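A protein chain is absent from this complex, but the other protein chains hold their places.
We call the chains A, B and C, going by the order they appear; numbering starts again at 1 in every chain.
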Amino acid sequence: MAKKIRLGILGGGGDSLIGVLHRVASQINDNYEIVGAVFNPNFEENIAFAEEIDVPTNRIYKDFDTLVEEELKLPKEERIQVCSVLTPNFLHFPMVKKLLENGFHVICEKPMTTTYEEAKILRAAQEKSGTVFALTHTYTGYPMVRQMREMIRAGAIGKVHKVDASYYQGWINSIIHDKAKRSTVWRLDPKKAGISSCIADIGVHAFNMVEYTTGLRIKSILADFNYLYDDNQMDVDGTVLVRMDKHIKGLIRSSQVATGEENGLSIAVYGEKGGLRWEQENPNYLYVLSDTEPLQVYKPGHAYNSKLSLGGTKLPPGHPEGIFDSMANIYLGVARAIRGEVYNDGEFPTMLDGVRGMDFIERTVESHKNGNVWVDLD
Amino acid sequence: MAKKIRLGILGGGGDSLIGVLHRVASQINDNYEIVGAVFNPNFEENIAFAEEIDVPTNRIYKDFDTLVEEELKLPKEERIQVCSVLTPNFLHFPMVKKLLENGFHVICEKPMTTTYEEAKILRAAQEKSGTVFALTHTYTGYPMVRQMREMIRAGAIGKVHKVDASYYQGWINSIIHDKAKRSTVWRLDPKKAGISSCIADIGVHAFNMVEYTTGLRIKSILADFNYLYDDNQMDVDGTVLVRMDKHIKGLIRSSQVATGEENGLSIAVYGEKGGLRWEQENPNYLYVLSDTEPLQVYKPGHAYNSKLSLGGTKLPPGHPEGIFDSMANIYLGVARAIRGEVYNDGEFPTMLDGVRGMDFIERTVESHKNGNVWVDLD
Amino acid sequence: MAKKIRLGILGGGGDSLIGVLHRVASQINDNYEIVGAVFNPNFEENIAFAEEIDVPTNRIYKDFDTLVEEELKLPKEERIQVCSVLTPNFLHFPMVKKLLENGFHVICEKPMTTTYEEAKILRAAQEKSGTVFALTHTYTGYPMVRQMREMIRAGAIGKVHKVDASYYQGWINSIIHDKAKRSTVWRLDPKKAGISSCIADIGVHAFNMVEYTTGLRIKSILADFNYLYDDNQMDVDGTVLVRMDKHIKGLIRSSQVATGEENGLSIAVYGEKGGLRWEQENPNYLYVLSDTEPLQVYKPGHAYNSKLSLGGTKLPPGHPEGIFDSMANIYLGVARAIRGEVYNDGEFPTMLDGVRGMDFIERTVESHKNGNVWVDLD
Partner (left out) sequence: MAKKIRLGILGGGGDSLIGVLHRVASQINDNYEIVGAVFNPNFEENIAFAEEIDVPTNRIYKDFDTLVEEELKLPKEERIQVCSVLTPNFLHFPMVKKLLENGFHVICEKPMTTTYEEAKILRAAQEKSGTVFALTHTYTGYPMVRQMREMIRAGAIGKVHKVDASYYQGWINSIIHDKAKRSTVWRLDPKKAGISSCIADIGVHAFNMVEYTTGLRIKSILADFNYLYDDNQMDVDGTVLVRMDKHIKGLIRSSQVATGEENGLSIAVYGEKGGLRWEQENPNYLYVLSDTEPLQVYKPGHAYNSKLSLGGTKLPPGHPEGIFDSMANIYLGVARAIRGEVYNDGEFPTMLDGVRGMDFIERTVESHKNGNVWVDLD
C-alpha cells in the first residue's frame, strides 16, 4: 500500500496561477495530500485561502520559520515530507536551504535562486542532506519531450551536430511600451528580478531543454540582448550562440516582445542520421525528420514510444494532454524518488539542472555586457 | 467558505482509464473529496484499490446497494452528495435510478442507459427528485467548444445551414479482423453492448456536439451502417444524414475502422455569415471562417472569448489544455449546480442530453435496419 | 527529337481563369504550341486576345465549325493535333463529338457533357476514332494523389473498407442570399447549368477522386441535397452515401455554402492495414496512417515515391507545387499518349471517367428526387 505523501506548500495563494498548477499536478496521480502550508504572508488571507480550497487549517502557519519549527515537533510519520516552494524568486534560496538542512524534500519553482553562487550553496546543502530536490522545468514532463530524449540517447538521429531552441512570447509588449508601467513592474526591475528579465525567465527553459533532450553539456556561450527603451535596459529579447563540442553548435532564442507569440517554446535537434522537432503549443506531436524517409509524427501513448515517455501518459492515444499532465509527471517522479522506488533518470529536473541554469543566466549576461564575447560555462 | 463536495464513486477501480479521468477531474478545481466508493465488485480488490490511491477505507462498501443503504444512515452533512457512475453500461440505469430516487446527485458516464425507454424513465425520476444530473459528454468541457456554442448563439455566423460532425477511430481494427477476437469482445456482442457498437459508442458524441454547439434540435435522421464480416453484424462504421429544419441539414460520420485515426472527433458548422471548425486532437484551436475575411484562429484564455469559455480556462494563453481539463470543467459545472450557484446553461451535459442521445441511437439503428429510410426523433 | 504538339483552343479568352490555367499548363513541360483557336465568339475580341497573348492570328477562326473545316484543309503535319475545349458546358458535347469524328485528339474541361446519354455517345465516338481524350479532373495530376493511388494499388493499406471524400466551398453564399442574384446566375439556372449545381460542379470531382485513388467502382448511391430558398431549388449542398461492394462503403460530401471554405477537396481512404488522407489546400502532403506505427507524411520528389508520382514532380523536395503543375501533368500525360509513348494508367482522366461522372450526377439527382433511395450506377 502506497500512503499519500505529505505535502507542504509555500506561496501560491489567492489567484496565483502557479499555485493552481502545483495543486492540480500534485493531485493527478493520487500521490500527495496537502497537510500544511503558508499560502500567504498575511495570516488571515492565508487561513481564508486554506478554507476556500478546503485544506484543514490546523497546520496553516503564520510564516515559513514557524512552519519548519512546528513541523519538526511532529512525529516523523506525520510531518510534511516535501515542500513546494512557490514564493517570490528571492525567497527560494533561504527557504530551500533551510528545508534541505532540516531533512525536507523540496519541489522548487524556477529560477532556483537569484545567483549562481546561491545555487552552488544549495547543491552542497542537498548533497549533505541526501534529500530529493526537484526544479519545475515543467516542459520536461511532456511525454514527447521525454521520447525525444530517449530517442537521442538510443542513437535514433546519430551524432548530434546542431541544436536550435527557442522561447518566444509577446506578453511584455503590454508593459514595455508604456513608460509608467515599465518602470514599476517587478520583472523589469533589476532589484527585484535580478540581472535579467528575458533570459532568466524563459531563455533558461530553452537552455534546460537543450541539455535535457540531447544529454550534452553546453560548454560556452555568446549572447546578444535587446531592450527597447533607454530608460529600462533589462533584456526583453536575447539570442545566445552555444557550443557543446568542437563540431556541435547551436543557438537559444528568447523573446518577451515576439508580438502575438503566446508560449512559443520549441526545440529542434539535428544529427547525422535524422532530426527531431517539438513545440510546446502542440505538445503531443514529436516530428521525426529524415533526409530520405517520410516525415514521421510520433504521438503519446503508443507502444512504439519509450518506457520513460509511456510512464508520463495516463490515457490512450488521441486524448490530448496538457500542461497539468506535464507538471503532474514531475510530481510523479518526485513521489517515486521519495518512496525510494527505482526510477529513470529524466523523470524530474534535479539540483544540477538548477545549478546549470543559474550558471547559464550569469554567463549570458556577462557575454552580452562584455560586448558579445564567448564565455565558458563551468 | 466553500466546503468540498462529498463524492462517491461506483466502478473505475484497478487499471480503469475512465476511473483515472474522473478522479483527476474531480480534484482539479479543489471542489471534491472522495468519501465513499465501490470501485470493484470484488471486495478485497475494492479495499486494496482504495488503499492504493489512499482513500479512507471505512466507507468502501461491498456493493452498490450497501453503499446507498449505509450512506442514508449518515447525517446529511456527512453523506455522499454526488455519485460518479463508471460501471458497465447495463448498470447505469438501475444505479442512477436508485441514486436519484434517494436524493443523490449523479455524474454518469456515457451512454446513459441501454435503451431510450430507460432514459425516459430516468428523466422522470430526476424531475421528481430535483437533483443534479450530469452526463459526461466530456468534449463539451473544452473552452473552444464552449466558445463555438456561444459564438453561434450570439449570431457570429448568422443562420446555420449546414453541420458536419465526425468521430473517426481505428481501434477496432485490432479486433475485427480476427475471427476469435471479434466473437468474444463485449463491445461487439449485442447482448452486452446493446443494439449498436459504433453509433452508440462514438457517433452519439458527435450527435451531442451538433446539438450542443448549434443549439438546434435534430428532427430526423437517415442512417447507413457498415460491418466487415458476416459473422458479426454489429456496426463498426456508420453515416447518418440529419435534418434540423427545412433548409438546415447535415451529417454525422462515425467509424471504428478508420484505420490510424485515434480520437478524431470534429465538428464544422456553416452559416449565412461564417463558418466554425473544431477538432478534438487540437482542442485549443477554434477556426473561424469567412468568405471575405482572413481565417481566424481563436485560442483559450484570451479576453476575446466568451464568459462560458473563459470559465473553463485555468491558465494563461499558450498553455495547452487537455482532456483532464475538459472533464474537470464538467465537474466544476456540477459543483456549481450542487452548491446552488448561478451557472450558465452549457456548463455540463444534462439529463436531456442523455435522453436525446438514446433516442438518436435507437432511431439510427431503426433507419438502417429499415433500409436507410428517414426516421423522426421525438 | 520531340516536335511540339500543335494545340488548338476553344474558349478561354479574355479574363477566363480556365483559359490561363490551360495555357500555362500546356507550356510547362515544353510539349505544346498554340497554333489555332477560337478564344471568343466575337471575332474582333478573338483576334485582339490572340494579339494580346501573342498567338499568331492567321489561324484564329471566326467560329468552331470554321476551325474544323479550315484545319482539315491543312496537311496533316501542320494541322491542329489536339483541341482544348473550354467553352460553356452545353457546347462540350457537339464540339467534342465533331472533333473526335474528324480525328482530333481532345482535352475537355469538366463536366464532359450535360447528360449521361451524351456522354455515352461521346464514348462510342472515341472508340470509333481511336483518338486520345482527356477530361481535366485536374486534381488527379497532383504527385501525392498519384502516390495515393499507387500505394493502394500496391496493397499498402490492405483491403479498403471505407472512403470519405469531400469538396466544400463557400463561394455561392455571395449569390444565394440575394434574391435578385440567385435568379440570374447561370450556375443556379437549370436551363443553363443542367440538373444540378453543387453535385455536378464539385461533387463529381470528389466522386472521380474516389474511383481514381481506390481503383474501385462505386456501384450504388443514396443522395440528399439541400437548397436554401424555395424560389431556387438547385442543390447548393449535398451528401451522397456510396457503396462499392458488400463491406466497402463510403460517402461523398459537397457544398457550395460551406462558408469560408475555399477549395476544400479532400479524400480519406481506410483499409485493413492503414489509412491515407490528402487535402487539396496542402497538396504536397500525403498522410499515411497506421493503428500501430507513427503517422507518416509523404512529400513529392522523394525516392520513396512511386514512378507515377515522381513523373509529376519537376523540382527537388521542398519546392511547393501548385495547381498549374497539376494541370501540367495532365497535359504531359496527353502529350505522351499522342506521341504513342508507353505511359502509366492514371496519367490523365479518360473518357471513361467522364462517362462515369455523368452517370453519377444523374443517379444522384434521381436518388434525391425519389426520396433518398438507393440507386445503382451502370
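Worth a mention:
The rule is simple: a contact is a pair of C-beta atoms (placed from the backbone, for glycine too) under 8 Å apart; a residue touches a chain by one contact, two chains touch by 3 or more.
Predicted, not measured: the structure shown is a model, and the values here were computed from it.
The chain not shown here is touched by just one of A:N42, A:S174 or A:N370, and that residue is A:S174. For subunit A, the list of residues touching the undisplayed chain reads 157, 161-162, 164, 170-171, 173-174, 177, 222, 224, 226-229, 237, 239, 241, 247, 249, 251, 253, 255, 257-261, 268, 270-275, 288-291, 295, 372, 374.
Residues of subunit C in touch with the missing chain: 1-4, 17, 20-21, 23-24, 27-28, 30, 33, 48, 51-54, 169, 171, 261-264, 280-284, 299, 314-325. Listed by residue number, the positions of subunit B touching the unshown chain are 288, 292-299, 302-304.
One rule holds in what follows: only the chains that are shown with their structure count from here on.
Ranked by how far their CA centres sit from the centre of subunit C, the chains are topped by A. A rotation of 180° superposes the C-alpha trace of subunit B on that of subunit C, rounded to the nearest 5. Centroids of subunit A and subunit C (each the mean of its C-alpha atoms) stand 55 Å apart. Centre-to-centre, using mean CA coordinates, subunit A is 35 Å away from subunit B.
Among the residues of subunit B, those in touch with two or more other chains are 171, 261.
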